[in-house]
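A protein chain is absent from this complex, but the other protein chains hold their places.
Let's turn to chain A:
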Amino acid sequence: MTQLKHILITLLVFTTGIVSGQVEFKANVSKTTLGINERLRIEFEMNKDGDNFNPPDFSDFNVIGPQQSVSNSWINGVRTFKKTYTYFLTPTKRGTFTIGQASITIDGQVYKTIPQKITVTAAVDKPSDPNDPNYVASENIHLVAEVSKTNPYLNEAITVVYKLYVSPRVQVDTWNEKDSPRYNDFWSQNIDTQNQRVQTETYNGETYRSLILRKTVLYPQKTGKLNIEPLVLDMALRVPTNRRDIFGNYLLTRVNRTIAAGNKTIDVKPLPEKGKPADFTGAVGDYSFDVSSTKNTLNAGESLQIKVEVKGNGNLKLFKLPKVSLPSSLEVYEPEHKENISTNLGGMSGNVSDTYTVVPQYKGKYPIPSISFSYFDLKSQTYKRLSSDEMVVDVKEGPLNNADAQAQNALNSGAKQPVMLNKDQFAFIKTKTNFVSNDAEPFFNTRLFWILLLLPFIAIPIAILIRRNKAIRDADVRGNKIRKADKLAKKYLSAAKKSLGKKEAFYIALEKAVHNYLKARIHIETSELSKDKISELLRERQVEPDVIKDFLSIIESCDLARYTPMTVVTMQEDYEKASKTISLIDKQAR
């Protein structure tokens, strides 16, 4: 458009005169800092036509040009003239360069421009040639991979969404996937993206048309830095050029372009070791756990189903359900595994369940032990354990789990119904008991046990010996009599012997002993006890007069002792005399 204008204006300039004014001659650069792979435009502009234009030395640049343009305009009768020399410079090396002065002669006078300082830096990413169709395409089409979380836990769901942004300036003819990303070390599932509609969205501050190409849910299966491979698309595009058709519209060129969404690196955190339960099988998410049984009471031979179910959001397909451990006397079949899972951007949700079919064979109560299920809760970032309640399966009717009960059942089929004790009964508690000490010492093998066991055997020879001795003694009649008398005397005098030395007590005891002896031996009462009477009685029993005399003397000394002092020696003598006399009387008395 402007080019056309320039041509028209130049034609006008040639047909009109020149209006003189203040002369201006200057140099304009498009940028003072540029990358080595970029281009620079420098314009030398003057407002009055001159001769002998002499450009500066562009020794550090490759030069394209000059292009010359002239403009002439009248506004309100005032003429404005402009003539421009344009050069395009491509730097050849890095550094700071000075573009020197250009000179021109106008009306016989030489004018010069001010030198310009240019800094050439390292290559910049995009050589920005705004007219290169590839560049235009790359500027107007973007393929972006959006990752929901770059620092997830192991087995935590993340999503990758591939979006294509197309600027309204370009048109997309076709595309096809050149390379589909493979998600190594991830469990992945694509979410259906059919029927996606083109939306208008703002990207980098500009309006774009956007289309979601692909949505994928990923569950990292390994810790550390994991790479998500890029999605590569081959696209056929139509890009506007700077040429126009006859109606002034831009002409479009066809461009084939391969675009890729950049590599993404995800840093996967391991699950914390601290507090990791022993029964953890890798479930990560938010779950509820339930164990249910179809029946709680049934008869043997019928079946029941036990269902172990985990519900919620998380890596439902990626862990094992806990096993039910059932009593050995139940017949259990392999569980039926069911999954009812839907996957959306939030990850998997739904439920997984194992259904066990159980057939009890025998009567009784069978507990289904509590089963626990552990998972890592992402919200609180802790491990959680859910436990089922313990259930009891009560088998009411059926055979008992032993052999003689079966024999009993066979007996029961007789015609007459005998009254039988039902042995298949759980016995009631016992109501009577005798408690014994819990910490009683064992008796067997103790010293006491051996003594008690062997002592009786020793008793046999001892008993036989004693018996033999007794027999010998029984045979000796005279000896027996003497022993008997001695025994009696000792018996009566024992009290006196104890108080030997104490005068009064001794004689009282001695007197008493003598009296007692007489009472026992000759049967006389204490009231009739006089010396005459005693001697008479003893004589009647044929006791020798000497002995009677001795006996009486003892009684006498007993009486005497109350009034006279006695020595220990006399007491001893009296005691011996008494014992001798008593035994003699005993022998002689009939």
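Operating definition for what follows: contacts are C-beta pairs under 8 Å (C-beta built on N, C-alpha and C of every residue); 3 or more make two chains touch, one makes a residue touch a chain; residues count from 1.
Basically, contacts and distances are computed from a predicted model.
Asks: Tell me the UniProt name of the left-out chain, picking from "Iron ABC transporter permease", "Tetratricopeptide repeat protein", "Putative lipoprotein" or "Thioredoxin".
Replies: In UniProt, the chain excluded from the picture bears the name "Tetratricopeptide repeat protein".
Asks: If the hidden chain were put back, which of A:Glu390, A:Asp476 or A:Asp559 would touch it?
Replies: A:Glu390
Asks: For the chain that's not shown, point to the residue among A:Trp74, A:Tyr250, A:Tyr333 or A:Phe449 touching it.
Replies: Answering carefully, the residue with contact to the hidden chain is A:Phe449.
Asks: Which residues does chain A use to touch the chain missing from this display?
Replies: On the side of chain A, residues 325-329, 362, 364-367, 369-370, 390, 392, 400-402, 423, 425-439, 442-445, 449, 452-453, 456-457, 459-460, 463-464, 467 touch the unshown chain.
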